[in-house]
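Heads up, one of the protein chains got dropped from this complex, but the rest are sitting where they should.
Up next, chain A:
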């Protein structure tokens, strides 16, 4: 070892005692629930029937994957996550570019576009359910009436679309916030150079602005995906996973198994699947981010 690396390695060792408490808390926070979930997923464990005990092997997993609701919930999760991502990133990019241009009242408009992010999920879901999408009292219904259309009962007729709209409304501000800072960090001279090169607004967007925003878009997709996989409150408040299983996502399915059917073992098996799923997504996204950061 050369002399120059000595102090660095020694100081790294010296830092350990100071790091230990937070590392310990993190480990407990993560490892204990994980271990318990794994353990419960192999147990016969139903809160309604204390006599039913013992090792179940992979039975809980078997029942899970043979349950058609499970596959429906996976598809629903996928539909929800992908639709919301497409809407928030697509609209977010456009809004970010729009809000980057100067117009009167821009600061107030920016504040308004960020505002939904500060409303808690249960509240915004209730707002959408009763003030906007309710067929009788809701704004949409009123507007439909005014134009002579029959109002839409959103949560009965298009439950998934309704959830997607609510969640998109909540997450659009986040996307705009991140993407707006990315747009603002673009060197103005690059846009001017492109103008001199003969690039119109669309060519500038495609060739200059969009490539510049690529990294920020990846960040938005990663962070949103991780949060969207666990969307629960909006579904619980509005549709309770229904009608039928139309809006039952994996997170909601786990809740239903554990706290509606009191099947802790089955719910834990679902939880393990959710962990695996989230990790697969995380691996891909972290890798793509790392590649982007290197470039």
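We take it that a contact is a pair of C-beta atoms (placed from the backbone, for glycine too) under 8 Å apart; a residue touches a chain by one contact, two chains touch by 3 or more; residues count from 1.
Basically, contacts and distances are computed from a predicted model.
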item: Undepicted complex member, UniProt protein name, chosen from "Peptide ABC transporter ATPase", "Molybdopterin synthase sulfur carrier subunit", "Multiple sugar transport system ATP-binding protein" or "Thioredoxin peroxidase"; value: "Multiple sugar transport system ATP-binding protein"
item: Residue among A:142, A:177, A:199 or A:246 touching the omitted chain; value: A:199
item: Options A:190, A:261 or A:279, residue touching the unrepresented chain; value: A:190
item: Hidden partner chain, residues of chain A it touches; value: 187, 189-190, 192-199, 203, 207-208, 211-212, 214
